Structure formats: structure tokens, C-alpha cells
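Right after this comes subunit A.
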Amino acid sequence: MTNHWSDMVHADVIMIMGSNAAENHPIATKWITRAKEKGAIVVSADPRYTRTSSFADVYCKFRSGTDIAFVGGMINYALQNDFVQKDYVLNYTNASFIISEKYGFDDGLFTGYNPASRSYDKSHWAYELDGKGMPVRDMTLQHPRCAFQLLKKHFQRYDVDTVCNITGAPRDVYLQVCRHYTSTWAPDRVGTWLYAMGATQHTHGTQNIRTYAILQLLLGNVGLAGGGVNALRGESNVQGSTDMALLFHILPGYLASPTAADQSLAAYLASNTPRTNDPKSANWWGNYPKYIVSLLKAWYGGHAARENDFAFSYIPKRSGDYSWISLFEAMYAGQIKGLMLFGQNPAVGGPNTNKEIKALEKLDWMVAVDLWETETASIWKRPGVKPADIKTEIFLLPSASSVEKEGSITNSARWAQWRYAAVHPVGNSRSDLWILDALCKAVKKEYAAGGVFPEPITRLAWDYGTGEEVDVRKEPDVHRVAKEINGYFTQEKTVGGRQYKKGEQVPGFALLQDDGSTCSGNWLYCNSYAGPEKKDNKMARRSKRDAMNGIGLYPDWAWCWPVNRRILYNRASVDPTGKPWNPKRWVIRWNAGKKQWEGDVPDGPWPPGEKHPFIMKPDGHAWLFAGNLNDGPLPEHYEPLESPLPNMMSRQQVNPAIKLWHKDAPEMNAVGTADRFPIVGTTYRVSEHWQAGAMTRNLPWLAELVPDVFVEMGVDLARQKGVQNGDRVTLETARGKMSGYALVTRRFEPFRHNGKIVHEVGVIWHFGYQGIVKGDSANVLTPHVGDANTMIPEYKAFLCNVYKAKGGAS
Partner candidate 1 sequence: MKALLIDVTRCVGCRGCQVACKEWNELPAEKTRFFASPKGYQNPRDLSSKTWRVVTYNEAQTNGRFEWVFGHLQCFHCIEPSCATACPVSALQKTKEGPVVYDPDRCLGCRYCQLACPFLVPRFEWDKAIPKITKCTMCADRVAAGEEPACAKVCPTDAIVFGEREDLIAEAENRIHRNPRGYVHHIYGKDEVGGTCVLHLSNVPFEVLGYRTDLPKISLREYTKTAMQVVPHVKIGLAVALGAVSWVIQRRIRNGRDEKNGSSSGGES
Partner candidate 2 sequence: MKAKSLNLLSGQSVIWFLAVLGLVLIVYRFVMGLGAVTNLSDGYPWGIWIGLDILAGIALAAGGFVMAGTVYLLGGQRFHVMARTAVLTAFLGYLLFIFGLIVDLGRPWNIWKPVFNWQHESPMFEVSWCVMLYTFVLFLEMLPSVFERYRLEKLHSLWRMMVPWLIVFILGLFTLAMTHSPQWALAMVAVLLVWEGLIRLRIMPRHAEVSILLIAAGVILSTLHQSSLGSLFLIVPHKLHALWHTPILPLLFFFSAVMVAPAMVIFESLVTERTLGYKAHLDLLHAAARVMPYLLGVYLFLKLADLVGRGAVPHALALTPQAVSWWMEMGIGAVIPLVLFMTPELIRNRAGLFGTSVLVIAGVVWNRLNVAVVGVIVRPWETYYPYWAEVFITVGIISVGLLAFRWAMRNLPIHVEGESPHPA
């Protein structure tokens, strides 16, 4: 989220698309309904009328997977009607930047496409540079190759009729949505955009979000209170776990994980540190060397020195893609022998679970750390298999729950909040911290006697106060870990005229050094634990004092990255002179007398006009035109991998830059066609269950509320299929089938596309074969195919068929 939860109260229009906040982030509704009380318009765009739609002023349906067409039409509506905040767009976005002559777009393909590798040469989409290496701009926005004109031309094709034909949205309702939302172009009006996995879990998920960002930038809604592009994250610490880089492609703090090309630290920095020739660009990522060196110092301490490239060679170098789907394909292929799982349950939650479970069976060993006996840990017990046939050795380690241990988690709004141990862990369970500490010490012990390339392990800086031996009674000192994440001076150092002693906590990431004098496990968290005492743990703060702008930032409540900035890109909330676009709910403002910013922590301390506001971009501007994405600089509508309709925008049926697993690894990766599977299927969650269900299907109170898998389907489809409310139905795709109870409802309506009727059904995916309440996992239906940029699986749109199961009614 660029903004935060309670900030939604400031919005004039709240667009909820690709999110079902009422189900999956119920407390968001506190702030949405409060905004509504104050007169805000709430719009819910969703294939299905949800609990979120129930309190929306406008509900607009659209077929799963047509988000780009939907929002592309809104962008076109804004551009055609000139509902654009011009000063904002001109000054803060790359609208005026001239794009290379090599750029072009035809029939669904951008220039630079290589069909063999299914990838683009992105140099075709670069900025045109002047002699000094500065991007050429046209401040009149009239140049035919300026980003604004290219954008306008691109989205002109998304007129209302085309959009409604593709999406199946009713024309009048769609126009209402356009009218309401684009009304926020006015500087004193602001709209917020809430999305979640409904938007991302597509083969064009990243571009879905790009459409939101483009629209928000055109309307001048980013950086303002009540605005922003807000991803509602679905797990309590998925923000923190991402910040800490439990992903193949990054290191903590969103530093790129090195590739085989990065043979030295210098090579790594050369390919990752962005450069600019624009003196007004803050180019924050220019600090890359400080952050990576501080990280390496945190990991290898004294063993990381300039002489050995700060132990850079100890870090694994990737060659290619190791993302989720690739991981399970590799496991299925027998490449992966051992698996460690901390609180994750792929046997329910992974896409194409039939295949992923088969892959799990091929492991030599599995270590599952969990509170519960999950489906994944008990694949050998699942219905229809003989335990003897499954040779995987499984360790199931009991871990402590969140109220039995101490530490911080980072919410969707980037607030790191501290939790305490209220009681001891139940039975012999231990905190994950203890388990990780114990495992690391045991592995170190193994490698003390030698092994393949033992140095990265034996030299790993690892001392959290539990001694050398594994001891079940000694809990690691979580504060020591938190302080390492924040970072401290590894030697005496003078920065900015102040002398810091060895071991002193680094007060903020601006003070991190690239010479090895500081360490920081995650530069983004530098400032979170800025002193030696527990009272210096800012994540544990509980003051309700508000900032002087009175918009509920609560700067002394917990701590927020970066450097406690509550609203990202807040320099865009003021005009180039430092005056807020909307003085009634200002985020920051320049106090000319005191020569300082007031309100939120600004995106950099410079006076207004001195630096461009989007400091994380090398050009300092927000990107309407984004030349760095794998599947094109502008969003373009493609159909999902499985779709009942041809793409009405071009002959490119699916995103041309996605990896087609059904071609590369056809085994158990079948793709269905509309003749056998004419119905669009989607998966989702309910308020009462959570993710793969171990944390809710094991709780009697929640099991009671939603005891069974159900399949929601419209009245017309049910009539066609002879299905009554409450019947058992089977859903089938090319990959698998599962059963559930039919919930026949008027909340699911058929879509009309060029006169053709398309039905859609939806099913909750929380269920599995363990827990108090059991049921089929809906992920047996979903395909192994991912987004072109993120590789997130396309859970949200597939082709299926539905029929009444044998055995009949409930």
C-alpha cells in the first residue's frame, strides 16, 4: 500500500477492484464505511456480487481476466473528457518524456518482440536522450512520441462499447463507474484504489496494476491522503517476509539477488545501481552500494571485508527463474530432494495441486514447521494413497503461535508492529526463531567437520544469545535480531560531523555506509530499532499523538518503513511550490519560514522544486509509460490462458510474454478449451477462512461458520445444469475435478459478449483433507501459468465445466 488503512477515510471515491475487502480485509470496511458516511462513493467492480458489493454505491460486474479492458476504458474516458489533473501529470509523471522512435505497437504486439523466446527487447521502449544524457521532454504534451500522446493513442482503442463487449459490464453501470471515479481529477477530490489478488493473479497481473497506477496518476491521486494505489496484502506478515526477501529474486530490502553474471560486487553494483544525469533526480537507488555492503556485513561480520569483496561470493547466484511454479516443476522433475516449509501448505494453496502434490511425493525429505498437521505434511495420509508408496521422509516440527512468542510483523501499510509472548508455547512447540537458530547451529556443527564449500555456513555471523549447543530451554534474543536488521556501526565512524561508536545502532538508512563501517540486515528497516534499549524499539510504540496535519498518521504508533513515512510519494501531494493540492487534508507542506517540511515524513528533505518527487525512480517521475516491464510499456488486454472468447483487441490471444508451461512441460499441465469447458471459473476466499485453511479449519468456531466447500453459480446456469441450491456439484477443468455444494445465487450473473452468453462460477479454495472441516481443494483446477513479470499463478480465471455430482442433494 502507498497509503494506509485508516487513510481510506479521506477518499471521495473508493474503487474496490480485484479486491473483496469485506471478506479478506474486513477491518478495511471500518474506514471505507466511515468514508461513505462522510459522503464518499464506493464502487465495487467484481465478476461476482460480494460482501464488498453489498455496501457499495455502485456494483459493476465484469468477466474474470478482463481488468485491463475495464480500466483501460476508464483511462480512455478520463483522457477523452480531459478529466486529468494537468499540473500533476505534467510535473510529476513521465507524460512529457519523448519515447524512442523504435517504439511501436501493432495488433497486440509492441516492437522488439521475439516470438522464439517469447520476450521483448526493451531497448525499443527507452526514453529519447539529449546530448547530456537527459531525457528529452515536451512540456506541451503535444509531441506525437511523448508518453502522454502514446498513452492516449493506445487507450483510444478502449472505447465504451468495445470495453463492455470484452468485459460484459453493463454499459450504463460502467459509465457510472467512469463518471464517479474520474471525478477525482479535481485537485480537491481524491480517489483511492484498493486491489488484492483478484488483480494480481492473472497472466497479465502486473499490467492490471499498471492500469490502476496510470489512472491514479492521470487523476493526480498518488501521494495524497485518501489516494494511492493500495495492494491489500493477505497475510499478516507477507509484507515483512517480502521485505526480508523470502523470494528467489531479491535480497532483504528489495536488493536484487545476484545472477551468474554478477561475478564480483562491482559487476553486481554496475548492473543494479541506477544512474541519472538529471541533477534534480534524487535517484535514491543510487545508494545501492551502501545497502548491499551493510547487508553483507550483517551476514558475514568480520569475514566480510573489502579484501574479499565483502564475502559477495558466498551469496548464491541465480541462473534463470526459480519462482513458485518453476520450483514445483523442478521438484516434479526430481531435481529438488529436500524441502523446508515454514507455515506454508502448498498441497492446498499451490496452483495445479494435483501436480504439486505429486511433486512433493518425489522429495527425499521434507521439514514442515507448523502449528497444525497440514495437508502438505500429511500427503502420505491423503485419501486414495497407500502410505508405503510415498517414500518421502517427513519431519513435522511444532511451532509456537503468534501469542506465544515475541517479535514484529509488518502490515500491508508497512507498519512494523511488535508482538509479545502472552504465554509459553503449547506442549513442546517452539518459536520459529528457536527452530531456525537451532537448525543453523546444527548445520554449522555439521560443516565444522568440513563439506562442500563450507565457508558461507561456518563463517555466517550467527549469535543470538543461545550459545553453541542446541538447548530447548534457551529462546534466542529476538531483540538482538531486530537490532541486526536495523543495523549498527561495526567500527567507530564519523558521519555528518557526529561520531558513532562501534556497536551503536544506526539511526537511519541515510547513514549506512558502503565501506563496511555499518551493517544492516535490511536497510529499509534501518531506523526501526535506533538505540540499544528496548525503549528504542520504535516498532513497539503505542502513542496516539497525531501529526500536525491531523489526518490520522499516528507517527508515534509502531513504526513504518521507510523512515516512518506513512504515505509514500507524499512529495506529489503538494504543487511544485510546496503547497498541498488539497489544503483541507494535507499530507506535507513546506514551511517557508522554518525552511522545513511539516506533516508526514517527506520523501526526502529537499525544499520544494529541488528534487523530483518520485525519488525511487532514476528520472524522478512516476511512469505512465514503463519501459522496464517484460510484457510491454503500456497495458494491453489479452485473454487469460484459458478463455471462452477470442481476444477482441488483437490476434494475440494471451499475453505474448508469458511462459507456456503446457508447451515446455506438458505432463500434468493440460490446458482446456471452450468446447469441453465453456464456463469461466475463478477461485476466492471467504471472511471466515484464511488461505489454505490450516489456521481456520482447525478452529471450531470458524469451522462452524463455513463447514463446507461451496460453488457459487448463477440462477440461469443452475437451471441449465439442473442444479438446485444445496446440490453437490462437480467442477472440472483440464487438470482436475473437485466437488462442493452448489450455492445458486443471483449474485452471479451471466455476461454478454457480442451477444454471446458466458457463464462464470466461483469456488472457495480454503479446503483440504485435514482439519475439523474437510473438503476438496479448488486448486486442483488451477493451471501452472504465471504472470509475465512476477510469475504469480493465474488462479483467477480458467475454463471449467460444472455438473451435478452423483449422490445428489444435501
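How were these candidates chosen? In short, all candidates are chains of the complex that A comes from, given by their letters.
Quick note on the criterion: contacts are C-beta pairs under 8 Å (C-beta built on N, C-alpha and C of every residue); 3 or more make two chains touch, one makes a residue touch a chain; residues count from 1.
Bear in mind the structure is a predicted one, so any value in this text is a computation, not a measurement.
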- Which of the candidates 1 or 2 touches subunit A in this complex? 1
- subunit A residues within the candidate 1 interface of the complex: 22-23, 26-27, 29-30, 33, 49, 51-55, 59, 686-688, 700-708, 710, 724-726, 741-743, 745-747, 810
